[in-house]
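A single protein chain has been omitted from the complex, and every remaining protein chain is retained in its original position.
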Amino acid sequence: MLGGVFHAAVLFLVAAGLQLVFGVQRILNLACGSFYALGAYTGVSAVGWALGAGLPAPLFVLVLLAAGVALAAIGPPIERLLRTIYDRDEAFQLLLTFALVLMLEDVIRFVWGTAPVQLGGVYLVYGQARIASTTVPVYNLVVIAAGALIALGMGWFLARSRFGRIVRATAENREMAEALGVDMSRVYVRVFTLGVGLGTVGGALVIPATAAMNEMGIELIVEAFAVVVIGGLGSMRGAAAGALIVGVLKGVAIATWPEVEMLAIYVIVIAVLVLRPAGLFARATA
Amino acid sequence: MARALGLAAVTALVAAPWILPPYHLTLLLPALGYSIALLGLNLLFGTTGLLSFGHALFVALGAYTAAVMTTHLGIKAFELVLAAAAGVAAVVAVPVGLLCVRYVKIYFGMLTLAFGMLFYSFLYKFYTLTGGDEGIRVGRPTLLGQAFEDLDKVAFLTGPFYYYALGLLGLAALGMHRIVTSPFGLCLRAVRENPDKAGSLAVGVRSYRLAAFVVAAVFGAVGGTLLAVPTGLADPLLAYWTHSGNLVFMLLLGGFEHFLGPLVGAVVFIFLQDQVMSLTPYWRFVFGVILAVVVIFFPRGLMGLLAPRARAA
Partner (left out) sequence: MMTSRRRFLKLTGAAAAAVGLPAAPARAQSGPVKIGVLAAKAGVTAPVGESGLRGVQFATDRINAGGGILGRRIALVVEEESSPKDTVERFRKLSLSDKVDVVSGAVSTGVGLALGPVAEEMKTIWLAWDATTQKGVEETMPKPRYSFRSCDNECEAVMASILTAKNWKGAFRRVAGINPDYSYGRDNWAAFLAIMKRHGIEVEVVSELWPKLGSTDFTSHVAALQQAKPDLVFSCFWAGDTPIFMKQAHAAGLTQGTKFVLTTGGGVHESMKKAFTPEGVLLGYNSMYFEHPRASALMKEFVRWHHEQFKEWPNYESDHGYFTVVAYKAAVERAAKAAGGRWPSVDQIVAALEGVEVESLSGPRRYREDHIMEATFFQGYTTHKNKHDFVTVDPVEAMGTKQIQKPSGVGLYDWINSWKV
């Protein structure tokens, strides 16, 4: 169960980035998985460098967060690229993000090579906890807490802050928001960068528990899609609920009937489509 | 102009076995298979306005049908294999299509992607049935009852099988031409341009989309059987989502507005991949850049450059 929640926390961050960008810009970003992978690789390099420079080990999680956030700097130039085709059919936007997937995969290969890259010795810095007779590394709980905090933070941000209101207004009615004097291009840059940042932070946070591999992004994107279909495209609450469902379902399937680990997710996806086509927390209807 | 280009393409393809070295002919074979699959994909995208990101499902379905028939059932007649592939694709496409055509635009793309991946995990997981990651071998078929036993595989592929595939592409192109110029094709275009209006004119929007989906699936499966014979294997990667992405890439590269787009896209993609792969291990990056350039600057593809005024027939 808890293993599933850990996976869900990471999945949520990637799916939230996907949802945010889709909600506002109507772009389905296939490259969200690549940002996640990029975050993971950068996290390894950043922490390796920081520990080498004498940083006390318990602070490594801050370095990971910083690396994830800093990496969001690739958001604006990529958004600039996407901006050239905002007025075109959505299919072109999807394809441009597919082009990004191809390019980023090779960028990672070029910079970090093909061998898996891992972060030595920090996973258990915070020790282990015993929960219901099983041992769990505290870092997993840190990631779950971080995922939950970011979810709550996003919720507050969208509901309360000025920029959040603009984002919601734009998602609901772009023309109206524009007519009311919202500078659309600035909103887009910020939203896209925020979306990238959620993915890169997710990748950076997960890395102490795992190792970065070339295809980790391409694999994750499919699960992130399952999350948004289940939760409802464009909905932040949907991303959270969908991530929990997918993560926990996977955990339960592995514990009880490992053969259906992958299939179970798709079965839920199709069930949701048949029974509740717009997803569990649909805002935008198809 | 369009007619002249078409004639030139046909002449080049017919003459290719006398001109091209055998290796390049073997490269043309998948291009012919992809062309047929792309004709179907373009009926969805170019004509009906629905972008499928899971078309590889049907390509893989065709390949696996060929594998099961030639390896497990011992049926070598390629005509039967093609008919079976088309039939299986149609049977699968109806329920999948029923779910997918309730949506348009990006939702349709996502759903088709999900179904493609569902099929991929089925192929991968159901080890005893599908051979898992190893897939199933595809035996050498007979063409119109002829086994061509005196030819080795390369001679068979670059001779009889090449012309068979070319003939099939010709038939597929004619068939598709008939479809898009028929009243049905006009309705599909109406559905794309203005679904509400088409709906009010008593055009059953969803059933038209479904019909297009099924036709596209059949074309995809036929293309898939053609791909499987030269490879000699049907494997799960054929259904993976990046393969679907490559199909859309090819279509866009060729130009979705032009009838020759699928053929040009498939040929250029495959020959380009052949060259770039040998030049650099980072060929995916090069392809990403090419795709980005095409999407941003040449959304109408190579045919859009060649024949700027020629709209899809």
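Note that the chains are named A and B in the order they appear, and that numbering of residues resets to 1 at the start of each chain.
FYI, contacts are C-beta pairs under 8 Å (C-beta built on N, C-alpha and C of every residue); 3 or more make two chains touch, one makes a residue touch a chain.
Because the structure is a prediction, the values reported are computed rather than measured.
Remark: the absent chain touches shown chains A, B in the intact complex.
Of the listed residues A:Asn140, A:Thr170, A:Thr200 or A:Ser235, the one in contact with the hidden chain in the full complex is A:Asn140. When the full complex is taken into account, the listed residue touching the unshown chain is A:Ala255, out of A:Val111, A:Leu149, A:Ala255 or A:Ala271. Only one residue from A:Leu71, A:Ala171, A:Met216 or A:Ala278 touches the chain missing from this view: A:Met216. Residues of chain A in contact with the chain left out of this view: 1-4, 6-7, 10, 105, 109, 114-116, 118, 120-121, 123-124, 128, 134-137, 139-140, 206, 209-216, 219, 250-251, 254-255, 258-259, 261-262.
Taking the whole complex into account, chain B touches the unshown chain at residues 5, 8, 12, 15, 18-24, 26-27, 30, 124-125, 127, 131-135, 137, 152-155, 158, 227, 230-233, 235-238, 273-274, 277-278, 281, 283-284, 305-306.
Note that only the chains that are shown with their structure count from here on.
The distance from the centre of chain A to the centre of chain B, with each centre set as the mean of the Cα atoms, comes to 33 Å. Taken together, the chain B residues at the contact with chain A in this complex read 45, 51, 53, 99, 102-107, 109-111, 113-114, 117-118, 121-122, 124-125, 241-242, 245, 248-249, 252, 281-282, 284-285, 287-289, 291-292, 295-296, 299. By the touch rule above, chain A contacts chain B in their complex via residues 22, 26, 28, 30, 81, 84-85, 88-92, 94-96, 98-107, 109-110, 218, 221-222, 225-226, 228-229, 233, 259-260, 262-263, 266, 269-270, 273-274, 277, 286.
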